[in-house]
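All protein chains but one are shown in place.
And then chain A:
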Amino acid sequence: MLFHSLRARIALVFVVLMLVAQAAAFLVINSVILKNAHRNAEEQLSVAERVFAQILRGNSEQLTQAASVVALDFGFREAVATHDGKTVASALRNHGDRVHADVVMLVDLDGKLIADSGGVGREGMAFPFPKLIRTVATKGDASSFGMIGPRAYQLVAVPVKAPIAIAWVVMGFAVDDALARDLSSLTSLDVSFLTVGDDGKWGVLASSLPHDARDALTDQAQLAANGYATRVMRLHSEGRTVAVLLERSLNEALAPFKRLQTTLLLITLLGVLVSIVGSVLMARSVTRPIAALTQFSKRIGQGDYAAPIEIRQNDEIGELARAFNQMRDGISEREKRITELAYMDRLTGLPNRALFNDRLQQAIGAATRSKRPLAVMMMDLDRFKYVNDTLGHPIGDMLLCEVAKRLRAALHRKTDTVARLGGDEFAVLLPTDDLASARLLATRMLNALEEPITIEGQLVDVGASIGIVTFPQNGTDMNVLLRRADIAMYVAKRSNLGYALYDERHDQNNAERLSLMSELRQAVEHDQLTLYYQPKVDLATHRVKYVEALVRWDHPTRGFVSPDQFIPFAEQTGYIKTISRWVADKAIAQCAAWRRQGIELAVSVNVSARELIQSTLPEIFQGLLDKHGVAPESIWIEITESAIMDDPNHAIETLDRLHALGIRLSIDDFGTGYSSLSYLKRMPVDELKIDKSFVMGMFQHKDDETIVRSTIDLGHNMGLKVVAEGVETEEMLERLKALRCDLAQGYHLSRPLPPAKLEAWLDAWRASNEQALIAGPEEA
């Protein structure tokens, strides 16, 4: 965690590098120092060894000289030459004292002891160091180390001349701690004299060391382990070996190096410390602007573009800072633009849904606080889709712009908001209005749209439906208000009222629709839907050759549910496909069943607009025909005029293919849509069905009769059969017959019936018609 920051990592890298460099330097220098120190100690020892040898030589020369001086003393010589043993002994002691000899012995030329100042030897005894005597006899003097009793002596022998050698004086100088200390101070080494005892082990004779340190001397391995460099010199000795041990405490020798080492270590540590501080500072100088940049980006992230970042550096970071500032400018500009886009409808320049919702939410807040009402209107253009489809989207867009202009003009107050929510849907917020003034405004808006609109020379006629809700009567929540305004608008649209106020009943209906939807799904799955068949009677022959299959929903609790209630929203939800498929399957199956019974009936099936543009429709029908073994001529497909006009080109293509299968086609509700005759001409239809509204109004309105007649003529002229729907009276039937309509359908003849009942009806119809034909041919 600690090392995740850039600063820490930079610092770490520097410090590690420095550490490595310092440690390497330290190790190298240290090893050089140590090597030097050891070499130094060794050299010191070698030098000391030479010095020591030199000192010993000097010492022995000095002693020899001293002894010679004594030996040459005339009185001494006289005493030695002429007097008795006791006198000689005392003279020996006396003259020995002059040169501080510890032992003085007189040896005759035969190597026999004449006198011994120490009183150790007796007269006539063989002198214990014959080699010494031999040497002095040939060389004139001699020196050697030797043990006398438990002590070691440096022995020198010189002749007593009278004037030729008549005897040898041997003087011994004790090898004691004082000597060792003297030598030690001269050589700067610890000096110890050792000898091999009778038991073959080394023993310490004398040493410059304190007594308690002497035990270790006999074990050189131990000495080395204790940090001493040692040299052992065997001294020129007679009798038992006498050696000198020179030792140098390496610790002592290394002390100055150790101080150097400590200093070096301190310098190394100081270097590391300095490098840590330096790298931290360095890292900070890098990361501080980065932190500033981070802070700056966070600020930008939070939408604060107020101040640019202040980094006055000319390096990469300064460049980065400048880039950040450019970014800040760019972002703030774009955000301004995006905000505009986000809250504005680009086509009309009106506020969009988002802004409308914002304002509504604010208005609700304000109204709640001030306990005042507000009104919301939802408006939808009638027939806009048709305009778009027939005149093209550019015209549709221009129409929307014109509508927007008019609506804006209709609202005088600045506080009122008119927004385009999408498509041809508009909404109006009246933040301070109650229901009464909302109504007034709605009327004004509708009036404004009623005035004819001319776009590119074309007169476009649009109407609108408005739903009105008020706060707080119809709800206090924005979404509730909008939904209810929507519901009111649909009510207005359906009932052609212009505007409608929200009524709770609308909402119930809405809820009902929702639950119906799920129940419809169940109905298909549980076979609650059934097909009823309504006969189409041939007005010329009174025979029945065609029936229209109509879906019926026998709801277990609601009872009979009208297709008008569930088909439209089945279409809206897309569930119509499932229903259509089911219907087609059942109808074709029924057709086949009738065939088997010998009943020749062609069955027409309704197909929705949505399916018409579905290119698999012909294959589906082909499959069903094959499945049930029904000839295509026995199946008719009825399509509403508006369904075709939704997407005429696609529709015609699908119709062509269906027609190619041999299926007959019929246009339903003819006259209610805005179908162009040019399309009609291109369509492979066989039949027109006049909408029942015209048929039923035939006797009330002259226009309707004209439409019926014209349609019949049109159809016949185009070689099509014409069917009249909604025939409810005998009078109508007669009139249609007079107008030479081909087929009639309606309650007067028969309601839609389940298959069994239809069969019964057919039997009855045939029977009555045969009678009628026989009874009154004039009626035909």
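One rule holds in what follows: a residue touches a chain if its C-beta (ideal position, glycine included) is under 8 Å from a C-beta of that chain, and two chains touch if they have at least 3 such contacts; residues count from 1.
The rule is simple: contacts and distances are computed from a predicted model.
Within the choices "Methylamine utilization protein", "Cellobiose transport system substrate-binding protein", "ABC transporter permease" or "CoA transferase subunit A", the name that UniProt assigns to the complex's undisplayed chain is "Methylamine utilization protein". Looking at A:Arg77, A:His95, A:Arg420 or A:His542, the residue that reaches the missing chain in the full complex is A:Arg77.
Among A:Leu34, A:Ile55 or A:Ile166, only A:Ile166 touches the chain that is left out of the view. As for the chain not pictured, it touches chain A at residues 72, 74, 77-78, 81-82, 140, 161-164, 166.
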